[in-house]
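Excluded from the complex is one protein chain; the other protein chains are retained at their positions.
Here the chain labels run A, B and C in written order, and each chain numbers its own residues starting at 1.
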Amino acid sequence: MDSRRAESFSDGVFAVAITILVFNLLPIGREALGYRVLASAWPQYAAYVVSFLTIGIMWTNHHTLFGHIRQVDRQLLVLNLLLLMGIVALPFPTALIAEHLTGPDRSGGQAAAVVYGAVMVMIAFFYNAIWWYLRLHAEKRGAASSLPLLRGRPPGFGVGPVLSRIPRWGIGVFGYAVGMLVAGFVSAGAALAVYGLLAVFYLFNHLPNSRGDEPVPGG
Amino acid sequence: MDSRRAESFSDGVFAVAITILVFNLLPIGREALGYRVLASAWPQYAAYVVSFLTIGIMWTNHHTLFGHIRQVDRQLLVLNLLLLMGIVALPFPTALIAEHLTGPDRSGGQAAAVVYGAVMVMIAFFYNAIWWYLRLHAEKRGAASSLPLLRGRPPGFGVGPVLSRIPRWGIGVFGYAVGMLVAGFVSAGAALAVYGLLAVFYLFNHLPNSRGDEPVPGG
Amino acid sequence: MDSRRAESFSDGVFAVAITILVFNLLPIGREALGYRVLASAWPQYAAYVVSFLTIGIMWTNHHTLFGHIRQVDRQLLVLNLLLLMGIVALPFPTALIAEHLTGPDRSGGQAAAVVYGAVMVMIAFFYNAIWWYLRLHAEKRGAASSLPLLRGRPPGFGVGPVLSRIPRWGIGVFGYAVGMLVAGFVSAGAALAVYGLLAVFYLFNHLPNSRGDEPVPGG
Partner (left out) sequence: MDSRRAESFSDGVFAVAITILVFNLLPIGREALGYRVLASAWPQYAAYVVSFLTIGIMWTNHHTLFGHIRQVDRQLLVLNLLLLMGIVALPFPTALIAEHLTGPDRSGGQAAAVVYGAVMVMIAFFYNAIWWYLRLHAEKRGAASSLPLLRGRPPGFGVGPVLSRIPRWGIGVFGYAVGMLVAGFVSAGAALAVYGLLAVFYLFNHLPNSRGDEPVPGG
């Protein structure tokens, strides 16, 4: 199957998932409305902005990743489906954080941040799984211009033969797992700071395009 | 009408239907939130995962099926619409199961599982109806490379001239009907096991592509 | 602007509108669930089925209509937007009917059926408006192969120079207005029968394709 079909289906799922984040905002102000009520709902706005940008950045990276794929098989489709299952679930921990971050019980916000981290670990894991699968089947599945990248060592990935095979989002599994620990044992706020840093990292750092020698447009 | 239009509309419907499954997760934790509350909501997570994979697999099979179609007419559009009507309805029994599986009354979970089976029977029925319609109008509607498959006997379909004309999802109508009986007369859990086995079956077994001699990519 | 852009945007809107009809089903069974509760919710299922098929048929007709359009201008885009505004609103009267048809007060169901008819009158009106606009600007906007149809008299439209210029959905404005009167002064059930007949009419009768001499596939 041509990879374009899978991409356009994924695009639809990303578009719906990013748009229904607005339901996090809607419960505000069922009763009396004033500037104070609006201001006290700031965790809802923050959660909306962070999750919107996170899903948006993941959409961009999904395209970069699929730009290296020529043809999908059923294994790739299932891996992509599992990746989308994590992305679609993201509004759930977003809503948990929006509701419980400023709640009376500290532990409610922490539990919410743990769930957020767990979903992100799952997403990062399946990004990596697709990448590894693609490297292992580079000849049959990879785009022609991506073969050097898929076979070789991605530029700028640093040290050693192992690390060089881990794409930049490889640190996501590790980073978000650390965030979960911070959420569970330190505080929800500290965990959110970790997640924010990781989002900024992915905004500026990304998988090189097949040319590999420059951060190509859209790469 | 070119079959691509119908496919891209169907893709959109699949993408929205699979994404709104997240609303099954959202009601969790309106009040106090803790690991125990999160854990006790496991039927919601399970229902989300099963229905997400089920719709995802059905999307893949929809593509395989439409890969055999060259041109759609109004009859095919209506059959496809009735198929989509079942798929879009799936979040409804999913929500019923998520809410009633661990409820105090055993019969609530059973009724929910019966509804789930009924929707799946309807979906399997219309997959078969499209397949039969396509075989009957193979010359006018079928893709050129699919004519041998549509006219002949699909490889590996086993015994006899009748069975060989039933596509592999033909067993869905039967299998999900059995699941309904199990749900109504035995238990909801046993029915879910049947549904899970059928989902795994469809994940690995699928309509051959027009080449017919190998489980082609995306087939 | 190429008409394809407007079509693919419209497709997306149709796909979302048809999918969110499932929210009509979701409120069932919040408390105890049994076959009696499920059976008593039949107006919800009926409303789901009727609105799903109605939007599905309108999607098909939208494609037939846009098949006659080569290029859109801002006027056509605005007319199309107003048409979509009616289609997107359809889940609203659908929900009203689902909730009030079997309610204790007869007049609630009637009011709901009046709103349903009003939305359908609006939709039929804008289908006609697009058709008339297209006839008036046939040279600049119409597809080349559709010019004979747009300039001449659509085949089979019956009697007289006026009627022949009214496309088959022209009777929708009239028919749904009659349905509204029936809803307001007779009963909700009788109005639903009128709406059902109109849906069946549109399923089998439709604007001819540019060839005009046969009910072409997808036409």
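Assume a contact is a pair of C-beta atoms (placed from the backbone, for glycine too) under 8 Å apart; a residue touches a chain by one contact, two chains touch by 3 or more.
Just so it is clear, the model here is predicted, and its values are computed rather than measured.
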Chain not shown: contacting residue from C:Gly108, C:Pro148 or C:Gly196: C:Gly108
Residues in chain C touching the chain absent from view: 1-2, 5, 8-9, 12-13, 15-17, 20, 23, 71-74, 77-78, 81, 84-85, 88-89, 91-92, 95-96, 99-100, 103, 105, 107-108, 111-112, 115
Contacts of chain A with the absent chain, listed as residue ranges: 8, 11-12, 14-16, 18-22, 25-26, 28-30, 32-35, 37-38, 48-49, 52-53, 56-57, 59-60, 63, 203, 206, 215, 217-219
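Methods note: only the chains that are shown with their structure count from here on.
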Magnitude of the superposing rotation for chain B and chain C (Cα, nearest 5°): 90
Whole-Å separation of chain centres (CA-atom averages), chain A against chain C: 39
Centre-of-Cα separation between chain B and chain A, whole angstrom: 28
For chain B, residues that touch 2 or more chains besides their own: 8, 12, 15-16, 20
